[in-house]
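Apart from one protein chain that is not included, each protein chain of the complex appears where it belongs.
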Amino acid sequence: MENKETLLPEKSIPSSEVSLRKAFLEFTDDDVAVLESVNEAATHYADSVIDDFYKHLLSFDETRSFFADPAVLSHVRNMQKAYFKRLTQGNYDAEYVADRIKIGRIHERIGLPVKSYFGMYCFYLRAVLKRLRDEYKEMPEKAYNIFDSLMKLTFFDIGLAIDTYIESREETIQGQEEAIRELSTPVLLLRPGLLLLPIIGLIDTRRARQLTEQLLRSVRANRAMVVVIDVTGVPSVDTKVANHLVQTVEAAGLMGAVSIVTGIAPDIAQTMVRLGIDLRRIRTVGDLQSGIEEAERLLGYSVVKNSDATSRCGKDGP
Amino acid sequence: MNVPIRSEADLVTARLRGREIASTLHFSSSELTLIATAISEVTRNIISYAGAGELDLELVRQGQKVGVLIVARDRGPGIPDLLSAMQDGYSTSGGLGLGLPGSKRLMDEFDVASEVGKGTTVTMTKWKM
Partner (left out) sequence: MNRSRAPILKLGDTLIASVQEALMDADLVGLRDELVAEVKTYRATSVIIDVTVLDVLDSFAARTLRHIAQMTQLLGARTVVVGIQPDVAFAMVQLGLTLEGTETALDLEDALSLLNIKIGRERGAH
């Protein structure tokens, strides 16, 4: 079993991972002590660093736009101040990690691009470096040590925040993909009791599951007795897809609905048979139109054409 | 979370706990049913073949994904021919055998360790997609 870890209660990054990262950054208890030792000085110049920071941010259109709302700006500013002070308060534990993750999520949510995020950190570190140089003019070695420790911690923070940044993005994208998928596979109610599921495009396992789920819920909601599944628009049908199809048909069957699969091209049918799929388990009809007619027959409908109906619709007339 | 499996009633409890724990990760209703069904199958095996055992339910993380880890353990007779037990005639009658290949289909990761005379451990994971 490869590195599965038990989740911390707040669903944060596992403690072993945290230790790994600190080790990789060579961030040790000595660094913690160094940072704690400058806490007083840091608190002292926190305000001026933050002010410079925001002056810089607001001087660029791009970043200013993210903090257009004064309430947001003031809130974020206070959070930044707290963050700055926190950097030298020691105790960089689970709670600290959870906090950094939260910050990453917030920045992602307001849509701040990663480049701006990194740019901000850069400005930040440089601002501190400048002050350290001034503060410890007589003891450059000390300034160096402090900055060294701070850099490790800052990069630890960046790592955490960017991770969750990416995670949030992925969740958003997944949600959008989900929505797109649902839109692109509508289950249509053709007649009372008759559902049509036209499938277009390639089907992977995920999409197949989603299609099946949608179809089955629709069977229940519409009390469908016949389902026509049209695969004319599916370019290729391999074993997996064929199996999904069979499963869908069987599941609909368990809910009392009969399925008719239309649009299986002859060569695909041949492939399916060769792959060992028992086509007797699904009712197939060549084309969609015949499939629908068959479905209507099953439901007791018969389609009659009125004798005086026009054979062509349109401005040209019959 | 640990659920002792000693009687049939525990099967129902096991399914319930499985659902509860998995739902904290916001699995879809469909996925929750898959998880509950898989739990039902493996814990039933415990009762049928070993008489008693236990079920461990845990939330886990691997990289960016999170999921639920289910371990069904017993000190029963063990499975003599594991390979056959994992064979799958796709359109199974759904009754014979241990239902292992079926349960495997319900989950994302599936592993069976068994020793005749010592017992069986089924480990399965479902990831939140």
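For this structure, a couple of remarks:
Note that the chains take the letters A and B in the order they are written out, and that residue 1 is the start of every chain.
Heads up, the rule we're going with is that a residue touches a chain if its C-beta (ideal position, glycine included) is under 8 Å from a C-beta of that chain, and two chains touch if they have at least 3 such contacts.
It should be emphasised that the depicted structure is a prediction, and the values quoted were computed from it without experimental measurement.
Listed by label, the shown chains that the missing chain touches in the whole complex are A, B. Touch with the chain that is not drawn comes from one residue among B:23, B:40, B:62 or B:121, which is B:40.
Mapped onto chain B, the interface with the missing chain covers residues 8-9, 11-12, 15, 19, 29-30, 32-34, 36-37, 40-41, 44, 88, 90-95, 99, 101-103, 105-106.
For chain A, the residues in touch with the chain missing from this view are 209, 212-213, 216-217, 219-220, 223-225, 247-248, 250-258, 280, 283, 298-300.
We adopt the following convention: only the chains that are shown with their structure count from here on.
Between chain A and chain B the centroid-to-centroid distance comes to 28 Å (mean Cα coordinates, whole Å). Looking at the complex, you find that chain A touches chain B at residues 2-7, 11, 13-14, 166-167, 170, 174, 206, 209, 213, 243, 278, 281. Residues 28, 30, 58-62, 64, 66, 69, 90-91, 125, 129 of chain B are the ones touching chain A in the complex.
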